[in-house]
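Report on the structure given below.
Yeah, one chain of the complex is gone here, protein chain that is, but the others are all in their spots.
Chains here go by letter, A and B, matching the order in which they are written, and residues are numbered from 1 within each.
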Amino acid sequence: MDFRGSHIISVNQFDRSDLKRLFEVTAKMEPYAARKLRTRVLEGCVLGNLFFEPSTRSRISFGAAFSRLGGKVCDTTGFQFSSMAKGESLYDTSRVISGYVDVIVMRHPVEGSVQEFADATHVPVINGGDGPGEHPTQALLDLYTIQKELGRNLDEIHGLKVAMVGDLKFGRTVHSLSKLLSLFEDVSLTLVSPDELRMPADIIEHCRKRGMKIKETTELYAGISHADVIYTTRVQQERFTDAEEAERHRGSFVINQHVFEQYCKPDAVLMHPLPRDSRPGAQELSEDLNRNPKLAIFRQTDNGIPVRMGLFALVLGVEGEVEKTAEEVRWYAPDSYGVNNSVEV
Amino acid sequence: MDFRGSHIISVNQFDRSDLKRLFEVTAKMEPYAARKLRTRVLEGCVLGNLFFEPSTRSRISFGAAFSRLGGKVCDTTGFQFSSMAKGESLYDTSRVISGYVDVIVMRHPVEGSVQEFADATHVPVINGGDGPGEHPTQALLDLYTIQKELGRNLDEIHGLKVAMVGDLKFGRTVHSLSKLLSLFEDVSLTLVSPDELRMPADIIEHCRKRGMKIKETTELYAGISHADVIYTTRVQQERFTDAEEAERHRGSFVINQHVFEQYCKPDAVLMHPLPRDSRPGAQELSEDLNRNPKLAIFRQTDNGIPVRMGLFALVLGVEGEVEKTAEEVRWYAPDSYGVNNSVEV
Partner (left out) sequence: MDFRGSHIISVNQFDRSDLKRLFEVTAKMEPYAARKLRTRVLEGCVLGNLFFEPSTRSRISFGAAFSRLGGKVCDTTGFQFSSMAKGESLYDTSRVISGYVDVIVMRHPVEGSVQEFADATHVPVINGGDGPGEHPTQALLDLYTIQKELGRNLDEIHGLKVAMVGDLKFGRTVHSLSKLLSLFEDVSLTLVSPDELRMPADIIEHCRKRGMKIKETTELYAGISHADVIYTTRVQQERFTDAEEAERHRGSFVINQHVFEQYCKPDAVLMHPLPRDSRPGAQELSEDLNRNPKLAIFRQTDNGIPVRMGLFALVLGVEGEVEKTAEEVRWYAPDSYGVNNSVEV
């Protein structure tokens, strides 16, 4: 793929060499994301950060990533554009906004709408999540996290054993990540979920066709015991059509410190797309794991910044210019962001 | 008018020499708006972009224009200020915000409120629309579009034939544009609307006194046949007091490719303040016009950026400084923004 000027709508656009290119640029962005360096490469450039559906985390992550490249951000956070309520088509909205800004991030509750929006403009559009559809930058940062946590680069990812746990039916992040992993040789996937929340057949089919080994199970402990990476998602009670079924599964997919010590490989990496549900009765990743150094969930979200910086730099074609205006950061930056699960920066 | 430090509240403030001055500066802003050049002339300057009524399009247009001058934007998008709900007067709100920012854009649902707000402060206030009152920057960008589309400058605008179509009673943009056009000699205006939605008599009176030739009609095809510029607006069904009347008019003011070919001069310019209503039964400017090169509606909204940049530069008195920090843009910018109705930039 030629990143320059491209829309980023789906993980299906990426092959292995694209991922390699993106992660090379991402790695160069790390000192900027970690507040060691600053750059003004995108000074004067304007991002339209359009969230037709609220998502504070993603919106700030995109906005902060763009800001760290020196650009300016115009945010929109309403459920609806005021003009769309007056009957404006996505085509018109897209074309209008394209006259104002240099690059667009868009989240929308309706699957396919980001593609439709992108079809009307030559200004690069990045999909920030379209309902049950795709959220490609999440999958990209997940894959970046996997290779970084394992200390391997993408050429060494073969042989990897991944377990995905929880709601695999509605969780778009596990669908997209599965597709990305299927680009690599000899990756095996264990899918652990209640029967009602199994991974959709077409995703499994897609991955198997590419040679991925996939096992499905409802047994948490067996499912995670050989995994190098355990990727957990929220199981929302309201997803079950049958209340008894929901009750029967309550707690069956909880990973806590005891489960980790008893059933996981000691170097298994624990991931989660966040937010994790910390209310009593949920706790798919228990808070007693907060001091466990293998809990990678916060390093994972941190990686969103350099990955999104890398993507912005590539679609705007400035990936080779970032360093030219680099300067050392002189304001206070902590050695680690969090009080427990720290990342050395 | 001395722009420097002035409030911009109404089109009534402008005479022909003011418009000429504004459009000279606007023309200089075009390469910045078109992402050929960038400037940091307003680096460190802060805009209070206060939208007491939602308007994503206008808010982003003002914000992006200010950003392209190098400034920073503080947005407010609520229906109400939290402090105003506690009984704060417009006077107090105005004075408080004036201590924070360097220039203010304000939209408010109540006519006259932007003037009241401006009366309390020496920080320049630009009216971003006050209910049924004024929205001067829309009229200014409309006039800028007209002269640019016709390839004439303001001194050559005489003899122009304009048709305004649709809801001329409630559409504040046609009121303000009519007033601006009445500053020029020998402009004739044909007003095409249902009886219930005729242009208010005081606007017609105002323009006729200045020598404008005005005709009113309910017949679309006759009304548009001689026009150099056709300015269409939305007809909202709920504006009619009589449902039968509404039904009778449904579709009578639709311009589509067939109507254009049959009834318009081949070089007639099609304009619309947007949003255009693209729902079935509305379609005041049909989507089958999207590939018609005379459909100027997107070039029109694009012009909002250089016009608003010009206005900011003038009220802040930096119109002569913009070029001093100009640099070439090196990030990817498309040759045209949209996929159909393109603007070469």
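The working rule: a contact is a pair of C-beta atoms (placed from the backbone, for glycine too) under 8 Å apart; a residue touches a chain by one contact, two chains touch by 3 or more.
Just so you know, these numbers come straight off a predicted model, no measurement behind them.
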Just name the one of A:His7, A:Arg68 or A:Lys148 that touches the chain not displayed here. A:Arg68
Touching the absent chain when the full complex is considered, from B:Gly99, B:Gly151, B:Pro266 or B:Pro280: B:Gly99
Identify the residue among B:Leu19, B:Leu143, B:Leu316 or B:Val329 that touches the chain left out of the display. B:Leu316
For the chain left out of this view, which of B:Val11, B:Leu42 or B:Ala268 touches it? B:Leu42
Name, in rising order, the residues on chain A that touch the hidden chain in the full complex. 35, 38-40, 54-57, 60-61, 63-64, 67-68, 70, 72-73, 75, 77, 234, 274-279, 282, 287, 290, 298, 301-302, 304-305, 327, 329-339, 341, 343
May I ask you to list the residues on chain B that touch the chain which is not drawn? 4-5, 42-46, 48, 72, 74-78, 81-84, 86-89, 91-93, 95-102, 119-124, 315-318, 321
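One rule holds for everything that comes next: only the chains that are shown with their structure count from here on.
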Mean-CA-position distance for chain B and chain A (Å): 40
